[in-house]
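One chain of protein is taken out of this complex; the other chains stay put.
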């Protein structure tokens, strides 16, 4: 269950403070040019930032172990590892028998009967480095069909990108919040600093757009493109909601409004469906949003639940993000790319 | 891709106006008492209603062909069919080369190169009868562990169940909207009638609660319980959004608020996470919501896109729901039950 | 686990004396011309014969319920059922608490805790009608690439097709044993009659040849073409052995002999590898053999094991084949076709 995809599959392993994270990408077609710079830059974008980030310093050097030869994919599995170097496991010693609020400590403990408490173990968002690496390979494959995936920060707390803002993608990496609008980025930055000062954290929303997807990707009924995207997004740490096209707003609309008007060129006037009709891509841009809850690690005094059934009041140390959203932008892109690349290959079998 | 689940799997076949719909349930454990009354009552709840429904009269008689013997499951696949009896295919003759707005006509056409246009073919919500049948079997399995799943109408258009309303589940089947609050049901009913008069349609939101789920169901990382639920829900016709626990609202919250307080009994004060932490069930009630767009079939004059690339203005006849939400309640329940029963079986392999 | 295949998948349900057998074929590409005559003729070839057969008279009328429209596949699942009509369940009443020797009665009983003893339930070879139906569809797909699959009887008991015999395929359906050599067929026929007279049964070997398979089908490592064929064949009732190319004989050969000599056209002198090298098709004919044990149902007095732990001596009535091999020929063909068609679709993703 640590594998994502049907034909193009990313398998992932690794705990936050274990030896290494790693993955294998299976079903990746032969002959795709491998762009190491894209891979490195995507991993860089996921790393902790100055303002929102956790302070953990991981260089995230990736080592490709197989599947690539003379700059191209071989068609065999691409294995890779990323070593953990800056783990401060001592920070977690006192948490070994305690369950933090809002974390998966208790659920892991009860599911498995034991757990690696160091750095959150397998539940840590550190695993998303594997997704970003896998996503970079998926992007290389999608590029051969001119499909582009770009995510960005839509809102943090109550500060949202104005509807009127013109969005230029990809987001300029100088924008700390990953919100493609300078004024909003400044406001978000201020909010993040203030939140850190209050030893608190805050949630937000990531938006994503994919262009160049041809008509016909996605499998109707249970494996709709929208359903697989929702699955991919809700599998990201801290995700709490997903909506495509008009999303929840569609629930308040009439059919006469939501039924977008056909243009003679086969496009619609407003692409209100977000590029998916009946679970299949329409050829228009895909767009959707993902809601993230606030990071549960905060430095205020809180009650922890002990395995002993007692409450233990304490301040949790450790290095944590104030908000996961700026880093989640890379992860949303990666999972979207993996999802689309899988459908790209599946679509090759739709017709004789 | 017409199969849902990993260990417990529902396969589905059938077009809206073909001979029959049907399915097979594989991986269903032996020895489960089969409750034919539950099966029939769930199918009945999905059938078109008086107010919101399509007018198509299908008795939805299900024929169980295998896998059940002397009132119990055999452990072998449960095959079943539901014949299509009241199909008015003539209604669709003129649509054979036209793409309706908001429908999957064009995406199917381009994906497959041909399609069965009668009644929407495979894209029709008629397929959800198979889901409801499969879900009824899943409920029989969940019952052996005292897990209950109940969905209900949260909102239709702008009319929503008040936060203060006390919700008694299951919903009284006399409430046409499936909203468990008489005053809101009346208002929704009125809205549905008015919308039908205007030859329009309207969207809405279904909420779902599952109780009795023990701690430990769900597989972390890609196959989180929340991710699989999102996948299951977004695979339902017309679904456009999913949120669990506080959902999109969580994106506007601080960690100090969302980090729910532990009670000494290992529960939390408010279950803000909706019963899932780190992708694994917490032992507290699961709750989530699904947004549905308005039904695209409306009786107003609209432009249809022809295969010939021309726009054709016409009023589409046929029998259609004004709002899919009251019927979607059964489908949300069914897909939730299938999802949970699958995790129930998977959880048997978590530990030695 | 009642589904065969990865992209092209056949799901199967049904007990021997239940209402019906049935199946669904998922992942079948759109636009394939459907040849109902091929389907019916394959089902006819699997039906009990005059000499070797069981005497059960089933017309095996298949009803296609979905996935086919105007003579072509829709790309949606093809659902079908075959009703059981000539079940004599009374024959099995006395066997309800007894385990026959050589049958799966005890293993089903202990695995599931209950079983449908009528006609062998799910363990009956009656299920192979579903495979033959699925295989016929796979053949229609393979035909679009000029791939042909032909199986035939290689041996029954100690009577084998001479190495020197010229084999013309498909086997003339007048040859009762399905051995494509008149003199051998006569000898086999005599053996079958004699075996029936002795109230005994006998085993045999089916050979299969596939031509037209291009180079490049099969996935190396765990999903070798040879491995998937072995899996497909050993999943047939009563199969006990599989070998490809020189098979077990290869274990006694030297490399200098088995390393077949290249011809300048890229073929080999003798195709000793049976058309598969490194798990991938070579473009030369595939050939392999499947060993079947004697049918365990014989009319001699035997000891049956009771659920009560006692031995019960009795003669088992019922209608049974003297040898499964002539009918297994169709099943071997069908499973081969399903296996190849799946690889045909998978091969579409090998390269960019």
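Quick notes on this one:
To keep things simple, chains are lettered A, B and C as they appear, and every chain counts its residues starting from 1.
Just so it is clear, contacts are C-beta pairs under 8 Å (C-beta built on N, C-alpha and C of every residue); 3 or more make two chains touch, one makes a residue touch a chain.
In this text, all values refer to a predicted model and were calculated from it rather than measured experimentally.
Between the chain not shown and the residues C:33, C:71 or C:278, the one that touches is C:278.
Touching the missing chain, out of C:69, C:92, C:112 or C:287, is residue C:112. The chain that is not drawn here is touched, among residues C:31, C:48 or C:101, by C:101. Considering the whole complex, the residue from C:65, C:298, C:329 or C:344 that touches the absent chain is C:298. Of the residues in chain C, those that touch the hidden partner chain are 1-4, 6, 12, 99, 101-104, 106-108, 110-113, 122-123, 127, 155, 157-158, 195, 200-205, 215-216, 218-224, 226-235, 239-248, 250-262, 264, 266, 268, 273, 277-283, 291-298, 300, 302-305, 309-311, 346-347, 350-351. Touch with the hidden chain on the side of chain A covers residues 1-3, 9, 11-15, 18-24, 26-27, 30-31, 63-67, 69-70, 72, 74-79, 81, 111-116, 121-122. Think of the hidden chain as still there; on chain B it touches residues 7, 27, 29-32, 73, 75-76, 141, 144, 220, 345-346, 348-352.
Note that in this section only the chains that are shown with their structure count from here on.
Between chain A and chain B the centroid-to-centroid distance comes to 26 Å (mean Cα coordinates, whole Å). In chain B, the residues that reach two or more other chains under the touch definition are 1-3, 12, 111-113, 122.
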